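Once you've had a glance at the structure underneath, I'll fire off some questions.
The complex appears here without one of its protein chains, the remainder shown in place.
And then chain A:
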Amino acid sequence: MLFRAPGRSRGRLTRWLPGVVVLCALPLGQLAAQSVAPGGCALLLSGRVQDHESRGALAGATVVVLETQQATQTEPDGHYHLDLCPGVYHVQVSFVGFTPETVEVRVSGAVLRDFQLHPDAIALKGAVVEGQHMAAPTPQATGNLSGQALQQTRGQALGEALQKISGVTAIQTGPSIFKPMIHGLHSNRVTILNNGVRQEGQQWGQEHGPEIDPFIASQLTVVKGAASVRYGSDAIGGVVLVQPKALRDSAGTGAELNLVGMSNNGLGAASGTVEGNVRQLPALSWRAQGTVKRAGTMRAPGYYLRNSGFEEYDFSAAVGWRKANYGLEVFYSQFNTRLGILPAAHAESPSDLYAAIARRRPLETSGFSYAINRAYQQISHDLLKVTGFVRTGTAGKLTATLGQQTDYRDEYDLYSARNADRAARNRPALSYSNRTTTGELLWEHRPLGGFTGSVGVAGTYQFNRYADGTRGFIPFYNNTIAGAFAIERWTRNRWQLEAGIRADYRTLETRRGTRDTLGVYYVDRREFTYLTPAASLGAIFDATPHLTLNLTTSLTQRAPAANERFSDGVHNAQYELGYDLVPGNGALGPETAYHTGLTASWHDNPRLNGELTLYQTTIDGYIHQRPILPPVINIRGTLVSWQYQRTNAVLRGLDLGATYRLAPQWQVGGKASIVRGRDTQEDEWLFFMPADRAELSVRYAVPERPAARLTGRYVQLGSYAVARQTRVPADYAAKDYALPPAGYVLLGLEAGATVHWGRLPLTISLAGSNLLNQRYRDYLNRYRYFADEMGRNVTLRVQVPFELSRRR
């Protein structure tokens, strides 16, 4: 235990550091505090103080608001409550034997802020004290994954991990492609923000997953329901925020290594992060991060899914210069992946497709291999982001964000070309590139008598094309969007009201290569402009310190995307036709969504905590695909054919999540979500809505022993149940290749602990999924027509933080 003695003294030293930071930041904080009406404010700052290692509550910890010198001690269950006026505060939490922590908290409504203190012994090994910006609570229902919950998804694709959040499902294509679906809406209706920049990939294909490495994120947040005023008119269904940790603000260098291994498909993933803050230049911070992931053939119960391997290589880097009143950050990330496609799922002719669907298991199975053969997709995405802010004492804060991203997608068919020259060139059958520049300027004004808010302008310029000589499916297009928005929030006592308004002006120019009836090639050029409004009204009411009610209503108009208007061609033996190309249709106009959501959350209780969300989204002119009759015939036979059409739709549903602490060490958790989607014009159910699902888990946390080598031990048993989707359009057998598959229940078991190995706290977990190795298929997985889902899988996850700073 020799190392502990010098450590303690250093522990005291580190305790000074936040103090110094606070001193520097004080004038600013005071300014904010002074600018509000004195006395009588009742904005609740509450939360829980926990031991970071054991997650146990810390009773009697001291919570001090440095600006006002208000102080309180935590209750036996670790909770604290403070009443504050709106403003920015520095809150310090301390407890004997733990490193005190100071964070900046922006109070503009009731704020929930939990603290996890590091024991001193750990602090010596380099725990980093970080100020973290609190996002103001939104009236919309949100769900997020961070800390241990996020750690439990490491190694999974982004869309797969998000399914942990109730109300979020995914449209899946095999083991590696997951498109997030929020309350039954997806693709063009869900906006993904990668580190604050709208991800502009190629959303149109059902087998096009988001091109983001989830290891970048320290938190994944989903805003469920329309959030168009802030994030743009596409966000009718919701928003996914992929948020990296803020750059390090304490001097030194740290690192983290994540390792994941899976038994089923031999997936191996390693992701490392190194970050630092320069001692001589405290404003300068940096981070570099990289991920390597490879997976081999996936195993369904009884057979391997041939060519289901994939590989992924990603990296990102960030450099920031941050002072109290201004800051600048540059971020670059690159994502590269190659995904094998199951031969059965790559049918180019309808008869092959029907034959593959009729088989109980794919005709061609294989042994295990990491090789990726034809057919495959090769995708890369890069993003450069520059963001800066200026804070002035009187005016508020001005933030500018610029992003430039390029998405490349090459799809290779099962067989190379028949023609020898063409085969030698070995070009992909589909080869798309999409380049987008986005910019946003946001001004957050200083609090004015209970009002806080922001005004912003945002612009997007996008150019989409396909490689010369390859097949066109989506035309060349240039898309320009200019938007302006304002969101204002009024806070009084336990009420917060928020109103927002936005307008987007959009132009779309398309250039589509096509042939006339004699086969003569020509380019069809078109141009469109739209002006679409969005407005929202929301309220948050803290009924009690433990019950919060959120209500949100909004109106959004979404201009149609290029694929909804002009897709034209055959992909995977299906013919797809855009709305504008259907004879007699004319130009496609925007759709209008009316969303209402009500959320009740029951929080910070010793035993029962939970959240219930009810919502309804009505979409007039809902743009969707429906079968073309009679179907289109080509040289390969009669194709399953779809065209984009408009109708009116209504989606309703609920999400429920709750945890109950049975005993100090035992916790039961449950989640359920239900979506009902109706086509109100045809008076029938909508296609491809997620089936009802529920999840139940029991968790046992092993009591902590002082100075133990193993801490934070837990065991969790869970089951996940999905019903058969019975709410489908009438005469469904004629509209889909197969009826929705039967429901299923899966069993999972997970155990984990933090192992103190020398000075390193290794977080290790072992998780088994589909333990009974059941055969099942999921309605929202495109591979369901051909093959079963993944069989039993055991995942090992290891997370190791390092502190690389020199010790003195």
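Operating definition for what follows: a residue touches a chain if its C-beta (ideal position, glycine included) is under 8 Å from a C-beta of that chain, and two chains touch if they have at least 3 such contacts; residues count from 1.
Note that in this section contacts and distances are computed from a predicted model.
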| item | value |
| --- | --- |
| Protein that the absent chain corresponds to, by UniProt name, given "RNA polymerase sigma-70 factor, sigma-E family", "Glycerol kinase", "Type 1 periplasmic binding fold superfamily protein" or "Acyl-CoA dehydrogenase" | "Type 1 periplasmic binding fold superfamily protein" |
| Identified contact with the non-displayed chain, of A:Glu207, A:Asp352, A:Glu695 or A:Asp778 | A:Asp352 |
| Contact residue for the chain not shown (choose from A:Asp568, A:Glu695 or A:Glu803) | A:Asp568 |
| Residue of A:Arg422, A:Arg607 or A:Arg705 in touch with the missing chain, whole complex considered | A:Arg422 |
| Given A:Tyr332, A:Phe463 or A:Phe802, the one touching the chain that is not displayed | A:Phe463 |
| Interface with the undisplayed chain - residues on chain A | 326, 328, 347-352, 363, 384, 386, 388, 390, 392, 398, 400, 402-404, 414-415, 417-420, 422, 425, 427, 429, 435, 437, 439, 461, 463, 465-466, 468-472, 475-476, 478, 511-519, 521, 523, 568-570, 575, 577, 632-637, 639 |
